[in-house]
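Every protein chain of the complex appears in place save one, which is left out.
For subunit A:
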Amino acid sequence: MQHEPSAPAPAPTPTTEQTAHGTAVHPEPVTLPVTRTPGCPFDPPAELAELREQQPLRPMRYPDGHVGWLATGHSVVRAIAADPRFSSRYELLRYPLPGGPSGSLPPAPLGDLTGIDAPEHTRYRRLLAGKFTVRRMRQLATRVEQITADHLDAMERQGPVADLVQAFAHPVPALMICELLGVSPSDRARFQEHTAMLSSPDAAPEEQMAAMTALAECVRELVVAKRAHPTDDLLSDLTTSDLTDDELAGIGGFLLAAGLDTTANMLALGAFALLSHPAQAAALRGDPGLADQAVEELLRYLTITHTGLRAALEDVELDGQLIKAGDTVAVSVQAANRDPLKFPDPDTLDLRRKATGHLAFGHGAHQCLGQQLARVEMRVAFPALFRRFPTLRLAVPPEDVPLRDAMNIYGVHRLPVTWDKE
């Protein structure tokens, strides 16, 4: 369904309005809490918990003046993400963080699955889902083990001290996604140079734009090469579909980008969290059977992708509130994953809990396509890291670890670690 996003709403007066149910009230719109408490790098901004407790779905004023919504409760976030009356099309959405683009966002570039709706989305998803099944991703475990072991070897030779991000967390998923897509070993250095620039805290915006363009060009060359000489990889497989070269290049770039910063930051921030909770790290080291559960709990506890966005395509009544057509809804996945109604004692990292049902990969039609790959990478990498370095610890005070506060994907820029040499 097509519809025009509403113009930015005028500054609302702090009135109390009756909902359609005549029960709940509209409090004055809040702004999105973005500041984490110093010294608590693993916890979402504290104000989110207060907002969730007061009213899990409430009006929110976006930086461009648009008055939309903020969802913080687990059940309401889950419901919105799964409801086709809410669109994911970028051009209908307002940016929730200060300093971002004003007004509606530009439409999704070709191949970007997160910013489109059915039926377009369904078509792409159908072509890709078979390449990321649980079975296929588990078959990659041996390869993940090799890559992990190689990088831990290199880290051991290099240190102590080493930056866990550079030595381990970034290259392992980068190599895996390159292999999956079919980037040849000779081209990998070039790819990695550009992808490292994309997530570098020191890169200027122009440098990042240039890296993005260069990466897109690399992917395009790869698509042309695979069409001419198919090999045994995902992009080659896709050349037999009805996708155009433009679509293939877009999808290739999207998969590459989606597979990098996400898992890399889960590995780095996860290692930081485990180093800060030594009893939990010891539990993981001592019990290989804990790995699957531990990964789910780390996903829940850290929730590195904080906020999803949807726009109502029609008036929707939810939780006693009336969301009007055109309203943007920010779904705070990190707040949902700390909802005590869903997870008892939610602010405690407990690898032995059943964190099943967390929303770290999202929910609904857009739930992460690569989640089974991410799971395999993490279930191999975390135990291997802590087994290889039983004395692993931070090489700097925890408050000196630089955090990705301003990034869409949360995590750490660097994680200096040290260990006792045998």
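The rule we apply is simple: a residue touches a chain if its C-beta (ideal position, glycine included) is under 8 Å from a C-beta of that chain, and two chains touch if they have at least 3 such contacts; residues count from 1.
The rule is simple: contacts and distances are computed from a predicted model.
Trainee: With one chain of the assembly withheld, which option in "Short-chain dehydrogenase", "Dimethyl sulfoxide reductase DmsA", "FtsW/RodA/SpoVE family cell cycle protein" or "Ferredoxin" matches that chain's UniProt protein name?
Mentor: Result for the unshown chain: "Ferredoxin".
Trainee: With respect to the chain omitted from the figure, which of A:T37, A:T213, A:T244 or A:T356 is a touching residue?
Mentor: A:T356
Trainee: For the chain left out of this view, which of A:V134, A:V161 or A:A406 touches it?
Mentor: That would be A:V134, which touches the missing chain.
Trainee: Return the single residue from A:G73, A:P346 or A:G364 that touches the missing chain.
Mentor: Spelled out, the listed residue whose C-beta touches the missing chain is A:G364.
Trainee: Out of A:V34, A:A82 or A:A214, point to the residue that touches the absent chain in the complete complex.
Mentor: From the options A:V34, A:A82 or A:A214, the contact with the absent chain belongs to A:A82.
Trainee: Which positions on subunit A touch the chain that was left off?
Mentor: Subunit A touches the missing chain through residues 75, 78, 81-82, 122, 125-126, 128-136, 356-357, 361-365, 367-369, 371-372, 375.
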